[in-house]
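Of the protein chains in this complex, all but one are displayed in their positions.
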Amino acid sequence: MTLTQLATSPPATGPDRSVNDPPSPSESFARAQLRRVFRSWPVRMALGALVGLVLIAIFASWLGTSDPTELSPGARLKGVSAAHWLGTDSLGRDVYSRAIFGSRVSLVVGLGAATISIAIGLLIGVISGYSRSADAIIMRFMDGVMAIPGILLAIALVSLVGANLLTVLIAICIPDIPRVVRLARAVVLSVRSEPYVEAATTLGTRFHVMIWRHIVPSTVAPLIVQGTFIFASAILAESVLSFLGAGIPPETPSWGNIMADGRVYFQLQPGLILFPGLLVSMTVLSINLLGDAMRDGLDPRLSGRL
Amino acid sequence: MTTSSRPDSYRVRVLTVSELKVETSPALERPPLVSGICFDVCAGETVCIVGESGSGKSVTSLAIMGLLPKGALEVTRGSILIDGEDVLSASETRLRQMRASKMAMVFQEPMTALNPVQRVGRQIEEVLRLHTSLTARHRRNRIMEMLEAVHLPDIERIYRAFPHELSGGQRQRIVIAMALILKPKVLIADEPTTALDVTTQKQILNLIRELQQSQQTAVVFITHDFGVVSEIADRIVVMNRGRVVETGTRDQILARPSEDYTRTLVSSVPSLVPRHRSDPAAHKVLEVVGLGKTYEKPQFFGRARAVAAAKDVNLTVARGEITGIVGESGSGKSTVARCIELLIEPSSGSVMLNGDDLTKVRARDLHSVRRRVQFVFQDPYRSLNPRRTVGDSVMEGLINYGMPRRDAFGQSAESLELVGLDRAVMSRYPHQFSGGQRQRICIARALVMKPELLIADEAVSALDVSVQAQVLTLIDDIRVRTGVSILFITHDLRVAAQICHKILVMRRGEVVEVGDAMTVLANPLHEYTRTLIEAAPGRDWDFQNFRPIHAPSATIN
Partner (left out) sequence: MAKYLFRRVLASVPVLFVVAFIVFALLRLSPGDPAMILAGDGATPAQLDAMRHSMGLDRGIIEQFVIWLSKVLRGDFGVSLITGLPMRDLVLDRLGPSFALCLSTITLAVVVAIPVGVVAAWRQGRALDRIIMSGSVMAFSVPVFIIGYVLILLLSRGLGWFPVQGYRPLSEGIGAFALHLTLPTLTMSAPFIAVISRIVRSSVIEVMGEDYIRTARSKGLSERGVLFKHALGNAAVPIATVVGLSIALLLGGAVVTESVFNIPGLGRLVLEAVLSRDFTAIQTLILLSSVTYVVINLAIDVLYSILDPRIRY
């Protein structure tokens, strides 16, 4: 224990504090730390923003002023007005309504990408961390996937297989999976050499029980943190893919699609890009802040890393 | 150790610490880390600060160096005079000038104390660059002299070496060379030998004493080990929970301690006097024959190189007795233990447990034999899953073997009571317990399985000396009450002497000596065993009875 830790950790108790003290609440130090981190105001604002976003996505049908896919050729590229709170796009669709509905796409893509890549990555990572023969093959394959630039792989996949929400989701997940695998594998490797895991072995704990009881729980905290960052980067990736014309079909209301549409008319109507851009940025920023806070709280050693 | 008999008028006081108080900063509602610390050290004298973990001895040493972490800890009272100059009121610039030239420090962990990406010669040279105006050639000469003075071999090579190319003992010599090259008035040594093997420890202690005498350095030696204290101290400061308990000369503290705390601490120090005698007729629970473990070190070119971690090890553990394996780091003692437990697969030999050869057990039958051998690990902080309650951890084994939860609960509670814990602890988490308590929990977890053999791998090494004594007593007590047979692995010959009936001495994977504890310690046959016994700190002192064993020798050389 370093001195700084000494100064910041709870007061030292004597070597043999009476074990018959009234039991303290079984709240671990990490949880207390997490609670402290979540008390800071930027994190609270981020949380608030995200809650708001989720509400918007759920109640989009009530919040939108018109059908986000309805074309009105007569009202193209209109500015801000009472009828169109954020103007209209090049096909006369209401930008405000499209943005409201677009939050659904962003949340689905972000959550979906985080869930899928964590689930697959955890599975492969645990196998890799436990089986030496599988490890060699798996890690070479993962190195190969990691060598391919994520954006390139994603746009190639989408354009080759065809653009829809699912392919976009998968295309965004694939480059993230190797990173999750590496993280999960690293945690498994370090945990499986912990004396408490060896102790469980000597107590006759069987392999599959060991995985669930002792190994997987210790991957939860780092993977949640990683998942948060994947959530954020997936939203960014979706907007980039749509912007490049390799995203979900252009008629679907998504923030990326609004910006892609506004690209050509940027000089004329900068709001078409800047407003959804602001939404994307605020959302991603909030998630990143939350991720930082969780990392600081759950695993102070990782503080400051990505 | 003759300095204490020198007339007081010759003494020059070079370090005076008075009424020192260190608090966390910003001051939280928390007791100060240390307060009311007073002691002084004279030129050429060694003052040992002794205390268990959390006693504040390291905080005190950092305060003397002016190295307390800024913004975290702060001296709020008192003064520290070095050569008449107050460290606490010195400016930052002046403090930097004083470091290494007036006061220097040697740290506990030689493996991490040196910058890994710089050659050691340059790291020593940095001290000279900072504090002298010597030319490059003179600097080099001084460094070479110093490397020779710390008895390093092949100093030309060492000068150019990176830290990772040196052994722990060599690195500690480098750190000492760095600390003493400017002949500082005060040397603070913070547990400088704790991380080293006993034989290396002996050499380093001799070296510090030798340089101290030639330079007339005042040494503040911080340690938890009364064995070391009895060998090097002129005077002793006993600390506990941030306060000085007692100060006095070596003989006063060791022979006539006036405080109860000191008394307990001193009498907890294990001595080399063995207590048990093995019964040659007892039934052999464990018989290991010709056990070997080799690791294949894959080479890129050519065939894999085989590294033997254990070679042809034979040992027995008799029913109700404790067999100890003693050895320094890298001796293969833990490899043997892990082979017996089948945590790793032995390369050769057999492990007979009550007549069954464990090495012949097929992988799928492993489960059925696991419970017959149980393990207690070294690190009490890592051998319990922090996410599971104590009850879940202790019950885990029983439930694995199909016992209903209710029964497992009852047996676990009994087991915990056997090790002196209340059954109420079962609903709590490991982080709520001290190291000693956790080790008790681990013992309870092993015992609840009713093993035929219990392996304790350095089970008391991480504990403070008073807790260590308690746990040793507990283990012996349990052995008597339950009749369990124990294989006890330790690096500390003194601990082995306290508890073992039979002792094996291992070196570099081989057993060099084996026999009854009495015989091995009283009449060692192998030279290495004799070296270990001679290096064991404090063997001239009978701590339990507060008296020297022989007439104290004048020097330790």
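We just call them A and B in the order they show up, numbering each chain from 1.
Following the convention adopted for this analysis, a residue touches a chain if its C-beta (ideal position, glycine included) is under 8 Å from a C-beta of that chain, and two chains touch if they have at least 3 such contacts.
Computed from a prediction, not measured in an experiment: that's the story for all the values here.
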(request) For the chain that's not shown, point to the residue among A:Leu47, A:Leu153, A:Leu189 or A:Val220 touching it. (result) A:Leu153
(request) Specify the residue from the set B:Val59, B:Val175 or B:Ile340 that touches the hidden chain. (result) B:Val175
(message) For the chain not shown, which residue from A:Ser66, A:Ser90 or A:Ser281 touches it across the whole complex?
(response) A:Ser281
(message) List every residue of chain A that touches the chain not included in the displayed model.
(response) 2, 4, 42, 140-141, 143-145, 147-153, 155-157, 159-162, 232, 236, 239-240, 243-246, 259, 266-267, 270, 273-274, 277, 280-281, 284-285, 288-289, 292, 303-306
(message) Take the complete complex as the reference. Which residues in chain B touch the chain that isn't displayed?
(response) 65, 67, 96-101, 104-105, 107, 109, 112-118, 126-127, 130-131, 162, 164, 175, 178-179, 300-301
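Here is the rule we use: only the chains that are shown with their structure count from here on.
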(message) From the mean C-alpha coordinate of chain A to that of chain B, what's the distance rounded to whole Å?
(response) 46
(request) Sort out for me which residues of chain B touch chain A in the complex. (result) 24-25, 30-31, 33, 52-54, 58-59, 62, 68-69, 72-73, 241, 341, 343, 367, 370-371, 373-375, 377-379, 382-389, 393, 396-397, 400-401, 421-422, 424-425, 427-429, 431-437, 442, 445-446, 449, 464, 466-467, 470
(message) Help me check something: in the complex, which residues belonging to chain A touch chain B?
(response) 2-4, 6-8, 11-17, 19-20, 23-24, 26, 28-29, 194-196, 198-206, 209, 213-214, 217-218
